[in-house]
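Complex shown without one protein chain; remaining protein chains in place.
So, subunit A:
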């Protein structure tokens, strides 16, 4: 069963060209290998991985929508619900906690006025707790898009949020 929708999502011409370049990287008949990169491309454009977007990716790859859904729901990096302008992915794992990560997270939640998984009312920030970000020597650490913020303290968190809120 497919769940085709009357969606209007499609990649911008630049992203479509990028998507086609990605698909061409794989051997003939192995275009499904492009699925994870294309979902990243979709999320970069739309802000989240919507069902309509997943259907669109399925059509691009000539695979069933269910094949996209089962992948998107397995990996933690795809946002399956709308998110804020800035998604803060906060490392909650051991080495960061040893360096005060839990205290800084508590401060971050207080400052934003939200709990993990929520978005601020102004739509600016979404807070996600994630597992190890591979920056353990520089913890506590969080990531916003491609940028890592390391050696976090309460003051440093305030500075970052002030800067991003401008």
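In the analysis below, a contact is a pair of C-beta atoms (placed from the backbone, for glycine too) under 8 Å apart; a residue touches a chain by one contact, two chains touch by 3 or more; residues count from 1.
What we mean here is this: contacts and distances are computed from a predicted model.
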Completion exercise
Looking only at "Polyamine aminopropyltransferase", "NADH-quinone oxidoreductase subunit F", "Carbohydrate ABC transporter permease" or "Fluoride-specific ion channel FluC", the name UniProt gives the absent chain is "NADH-quinone oxidoreductase subunit F"
Handout entry: Sole contact to the chain not displayed, among A:9, A:36 or A:83
Key = A:36
Exercise for the section: State which residues belonging to subunit A touch the missing partner chain. Expected result: 25-27, 30, 32-37, 39-40, 61, 67, 70-71, 74-78, 89, 92-95, 97-99, 130-139, 143, 145-148
